[in-house]
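All protein chains of the complex are present and in place, except for one that has been dropped.
And then chain A:
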Amino acid sequence: MEAWAPTREECLAQAVRGVCASFLDLTGAAGVRRRDVEIRAERDEDVLVALLDEVVYRLDTEGEVPVDVELAPVDGGVKGVFQMADAGSLPVTGAAPKAVTLHGLALNRGQDGWTCSVTLDV
């Protein structure tokens, strides 16, 4: 999965959206509850991994997925809000992610903003 955006936080948010859209049709999906998230890690790419780990964990334990994501920078990480929808209420369009790998992991700032790349196990 690859994502890109002008800022690091928006790039991370796009990554979350991209992962969810890889296995569910999110068209018209609306959040029914809110989850606060706060992630800290030594490296930017590890923030990405931890953020997506959170998505996988919520899906497996609560059967819910973020359909709207807002993130802001904090020291050593990000903080924000996931608006969650019940995964069971959305059409399944692919295999659900079960883990986030470190294989080919990247989150970098370039000339045109931020890009990231991450491989998920399904």
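By our rule, contacts are C-beta pairs under 8 Å (C-beta built on N, C-alpha and C of every residue); 3 or more make two chains touch, one makes a residue touch a chain; residues count from 1.
Basically, contacts and distances are computed from a predicted model.
> The chain dropped from view, which UniProt name applies: "tRNA-splicing ligase RtcB", "Hydrogenase expression/formation protein hypE", "Branched-chain amino acid ABC transporter permease" or "ATP-binding cassette domain-containing protein"?
"tRNA-splicing ligase RtcB"
> With the full complex in mind, choose from A:39, A:59, A:84 or A:116 the residue touching the hidden chain.
Spelled out, the listed residue whose C-beta touches the missing chain is A:59.
> In the complete assembly, which of A:11, A:51 or A:87 touches the absent chain?
Reading the full complex, the residue touching the unseen chain is A:87.
> Where does chain A touch the missing chain, residue by residue?
Those residues of chain A that touch the unshown chain are 23, 53, 56-57, 59-63, 87-88, 91-96, 98-105, 119, 121-122.
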